[in-house]
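Below: one structure, written as C-alpha cells.
One protein chain omitted, others in place.
Then we have subunit A:
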C-alpha cells in the first residue's frame, strides 16, 4: 500500500542505505505532500532514524536519491530543519539554553559572521513558543528531559524553515510536553509547514499524523493515515523481520559485496 502525493514536497526515490555494506534500508520509495504531519513508524531497528539521517544527507545512500522541493537537499538546506535525538549530544556542554537556540540561526548567518540582535529576538520568540522563555539563561545541564526536547524544538523553529525532520521528539518526555509539542506541530502544519516525525508509539500515531510511513527495513506502507495505517499493514511491519532479507544482508556484509553492480 504505497500512495504517492500529488505535488510532492519530499521525494525519496528507490533509496537503499547500508552500514558497512550491510543494507539496513532496501529500496524505500515514497513522496509527501506539503503541509502534512507525517509519522515514520516502525519497530526497533526498522531504520527510522537512518532514513531521516539519509534524507538530511548525514549518511550517504548506497543507491537512490532524495529531493526536497524538487531539488537536492544541499541546495535547499536553509529551508530544512533537523531535530536530532535528544541523547545524541552532551548536555553537560558549557552553553546556555539561549546559546543552543541561537545555533538554529547559524545556517542563516553563515560560517564566519556572528548572530545579531535580530537573531536573539527570533531565538527568544521561539523559546517562548515552546514555553521555555523563563529558562533562556539557564545552563543546559540543569534541564529535565522534556525541557531538553523543547529546547531542541525551539532551535529548529529558529531556523524558520519549511520542512522539519524530527527524530523521536516524544521519546522520554512527560505527557504535558508531548501534548504541548503536538499542539505546536499542528499549528505549524496549518501554517503550511511540513513536519516529518520519527515515532514508535502505535496508539498515538493514528491521532497525531495525517500521513504515515510504515517501515521495517523496507517500506511497508506510505500514504494518508486512514488508508496506509491499517491492521493489515501494521501486522506486516511488526510481524517480524523478513528473515530472508536479513540473511542476504549478512551475506553481503561478509563478502563485502556492493549493493549495486556499479
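What we mean here is this: a residue touches a chain if its C-beta (ideal position, glycine included) is under 8 Å from a C-beta of that chain, and two chains touch if they have at least 3 such contacts; residues count from 1.
As a convention for this text, contacts and distances are computed from a predicted model.
Student: Just go with whichever of "Leucyl aminopeptidase", "Carbohydrate ABC transporter permease", "Manganese transport system membrane protein MntC" or "Beta-ketoacyl-[acyl-carrier-protein] synthase family protein" UniProt uses as the name of the absent chain.
Tutor: "Manganese transport system membrane protein MntC"
Student: If I consider the whole complex, including the chain that's not displayed, which of A:139, A:204 or A:230 touches that chain?
Tutor: A:139
Student: Taking the full complex into account, find the residue in A:95, A:121 or A:134 that is in contact with the omitted chain.
Tutor: A:95
Student: Which of A:26, A:82, A:135 or A:229 touches the chain that is not shown?
Tutor: Result: among the candidates, A:82 touches the missing chain.
Student: Which parts of subunit A are in contact with the chain that was left out?
Tutor: On the side of subunit A, residues 53, 56-58, 74, 77-78, 80-82, 84, 88-90, 93-96, 99-100, 103, 106-107, 111-112, 114-115, 139, 141, 155, 159 touch the unshown chain.
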